[in-house]
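Missing here: one protein chain of the complex. Every other protein chain is in place.
What follows is subunit A.
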Amino acid sequence: MNDLNMKSLEAKVVVLGSQGVGKTSVVIRYVGGMFSKAVSPTIGASFFTYKLTLEQYRVKLQVWDTAGQERFRSMAPMYYRKANAAMLVYDITSLESFYDIKDWVKELKKNVDTPIVLCLLGNKSDLDSGRKVSKEDAAEYASSINALFYETSALKNTGIEDAFLQVSKQLIHLYETVPNSGMGSLISQQPPDMFAGSQALKLPDRQEPGQQQTSESNCAC
């Protein structure tokens, strides 16, 4: 394919879910192609980028892997408010972690009012003998919230590639159909200039923080 016909797309993906479900492992498997049993709990949030080519698009995913620990919970809005897609990860051997997803979805519904691609991931599918969440229940729930659904294993590397690929497809669809999706096109982006002040450097966000604040206070009235 001719390079000139390629379009570029930059999108933010946030990964949410309880501590220990395998968020970091899934992201590292996808971005870095590895799995480590001794992965260390995320502090704050980690930032990964991944580039792929899909349907005439060069897609750059900016993936925010958030920490599941209680003390970082209050930081989550900072990441999901600007996200174009959210990966909701639970552990198929933990019912609790599946219920937590419902809380996340409630929270997203309340705080996000622009289109966002949702994808439910039931991770640790290699641990089928300890399964507590049935595939059917999860799939049913996923369709009820209009989310994609995959069972994945970061250990066995199953489902992860597919999930990110489908999410990327939906992101492209979103980009083409919703004019103000907030996703950046790499081509139109200004070359960053260190001394032009911080405004010029900001990558396109789905919402400006200021607008967020006002829309919130409007709701409260």
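Here, contacts are C-beta pairs under 8 Å (C-beta built on N, C-alpha and C of every residue); 3 or more make two chains touch, one makes a residue touch a chain; residues count from 1.
Criterion: contacts and distances are computed from a predicted model.
Missing chain, UniProt name from the options "Dolichol-phosphate mannosyltransferase", "Vacuolar fusion protein MON1 homolog", "Protein prenylyltransferase" or "NEDD8-activating enzyme E1 regulatory subunit": "Vacuolar fusion protein MON1 homolog".
From the options A:43, A:95 or A:165, the residue with contact to the unseen chain in the full assembly is A:43. Only one residue from A:5, A:74 or A:146 touches the chain missing from this view: A:74.
In the full complex, subunit A touches the hidden chain at residues 19-20, 24, 28, 32, 38-48, 65, 67, 69-75, 77-78, 96, 192, 194-195, 197-199, 201-203, 208-211, 213-214.
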